[in-house]
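To start, the structure under review is shown below, and the notes come after it.
Removed: one protein chain of the complex. Kept in place: all other protein chains.
In order of appearance the chains are A, B and C, and numbering begins at 1 in each one.
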């Protein structure tokens, strides 16, 4: 049953060192504030899962929170590379990172299978691709009806799901709208779930068939306005494309990255404090307003 | 690409004798008008698929349209038996009916697998049940990751899907709201799709993430007001529970059934004509107004 | 305290409702289970989460649905999902605490038949079939079954196992790999049956006030075992009866007649 709590309390109580954690959000609704809090609390040895590691995992990987990463596309969307991700894979900095690489279709199916309580998903996938040669978890099955060879992949069933959503009601029921990605599946596939929201309202007033997570599948709801920034929340604020570009510069060198994270994330109390910090520092370059 | 056409033209053009046809709608939005038209055009040798045969298939089975039936629950909801279905299974009247019996979870998965272009679905199902002994299509698979034995069932990929929906726009895009059952899956699993709607509007004005079928996955859109009756269409009219009870009397005896179908369905031109016919006949008993 | 004039059906529904606890997530079958589950919601379990296989989650109907997909279920739900999602994410996904089922026939291990009387290929009576029950019986945390007790319904041997209870008893269910515990209670118009901890054979553990051990034995097609410490179900309270009768009265007004049709 969802508890309304602070993000600091939720991360402290629900994420343990060594957990498998899936912070999801497909371009839209990426839970950046929660990512910061995981870094701030120096969680270690995490097994991170996410279709698109994006800036949120570039930060966690660079801060040494992760021992392994399951992913399907590791770039800075529309900009280029994720430098911290690359540095970990290419040079093992700050620590070696075991990668489990899959495709979007695979991971989307794997989250759905996890939500469905199944140990595997089947799909028509990876035909002719080299990925199965390097990921022994990608197997095949013969269809007993047609004889077709299909890919069989393990479902994903994280310890903790972390997502951001538009809003919750006072009982902790959560509404997601717009590009909803695999977040519902991620929450339902996971043992525990942290949801940050823009606001808590008296009634969701959701249209019929909207994407809703009832409070009894959510562990904690935390109000964090703008908590998806630099990603966006439909109906609240736009994607901060400038920040994605600026990140390319920040993350390129280890020292610059560490200094930036130390100053703006590790030394701030929470996301509001972080926002003040970067607003004061780089009023032009990082248009985070 | 959806054509706006009459139901008579759509059924004539898109359903052939011998086709596998799935008229779907889970209690809500059952396409009764389309069912009538299939009977009226004396389609024969159909392989019918539907989770809950309900009155719509009781009528088609009793009129001799079906050679086989795939289903998972064959009763008159809240009332009792489907007498025409039982007569066909127990006595082979009006013709023998081959049944392929499955569970709800199986057929729901099978439609979803069909929509996903897969030959099979896997599920945790039928454990300890006698159904697999009588349906050789229900097989098992070993999970290559956990060794768990799971049920493997063939996907359903009908020739024709038939559904009813609230409305379409002028381009033929279709909106469904409320209890949406397996209709989206049925349409996407099928080669062709007929959709009857309450009305055509200038714009769907659908909320984000509503259940929408784009016009390019629909073959024909036909305006048939009240076309789900005695089922219901959320936002338009309620379920005619009285008719479901009256059907128990109408369908119990072959002669009564045939006389009723002949008078009200086979001898009427379309659904509006049918409505006039039963309104004139039984203003009290069948409260179809 | 207790109302002296109530029917055996009312007692059965009330006894079943009492077993549901607040905040439970309950996958509800139509008919008797639905009446009991909504009675629980309207009395001691206001935050119980009721789910119907039509995709309606957290529904709070003011009248009992005649079908599993009445508009009332959709209109009062927290969310409405597709039927594939319902069976995949919510039931098979392990989110259900209690599957609440009715049955046409059960045996001593609470296996359920809703398919055929007589041989499958040439049935004497063709029943509706499985619906959602086989997978509810497998995947729900536990299963409650409610049905009227009679020798025709409580049989020595089922012609067909549609939905598995404890199969042939003992640890058969565990060996078969079920995720859920299976049937933990059967509530009838005469009393309450629970499985023996070892054999899993269902035994009479409580009688409703007024019902007798002999009645229960006569209404059971197998040699019914009776617990040493046979309890008596407390009779309906005034509140329970009032709420149940008001629910049925609202339902009758809404549907035009009785809603607990077979």
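To be clear about the criterion, a contact is a pair of C-beta atoms (placed from the backbone, for glycine too) under 8 Å apart; a residue touches a chain by one contact, two chains touch by 3 or more.
Everything numeric here is computed off the predicted structure, so don't read it as measured data.
Remark: the absent chain touches shown chains A, B in the intact complex.
The residue from B:107, B:138, B:182 or B:212 that touches the chain not shown here is B:212.
Residue-wise, the contact with the chain that is not shown comes from A:178, picked out of A:94, A:178 or A:225. Screening A:31, A:74 or A:214 for touch with the missing chain picks out A:74.
The set of chain B residues touching the chain not shown comprises 1, 112, 115-118, 173, 184-185, 188, 206, 208-210, 212, 214, 216-217. Residues 26-28, 51-52, 71-75, 77-82, 85-86, 89-90, 101-105, 108-109, 111-112, 123-131, 134, 148-149, 178-182, 184-185, 211, 232, 234, 238-239, 241-242, 244-245, 287 of chain A touch the missing chain (whole complex, contact as defined above).
The working rule: only the chains that are shown with their structure count from here on.
When the interfaces A-C and B-C are ranked by C-beta pairs in contact, the top one is B-C. Between the Cα centres of chain B and chain C there is a gap of 28 Å. Counting only residues that touch two or more partner chains, chain A has 117-118, 208-210. The residues of chain C that reach two or more other chains are 74, 80, 88, 92, 139, 179, listed in rising order.
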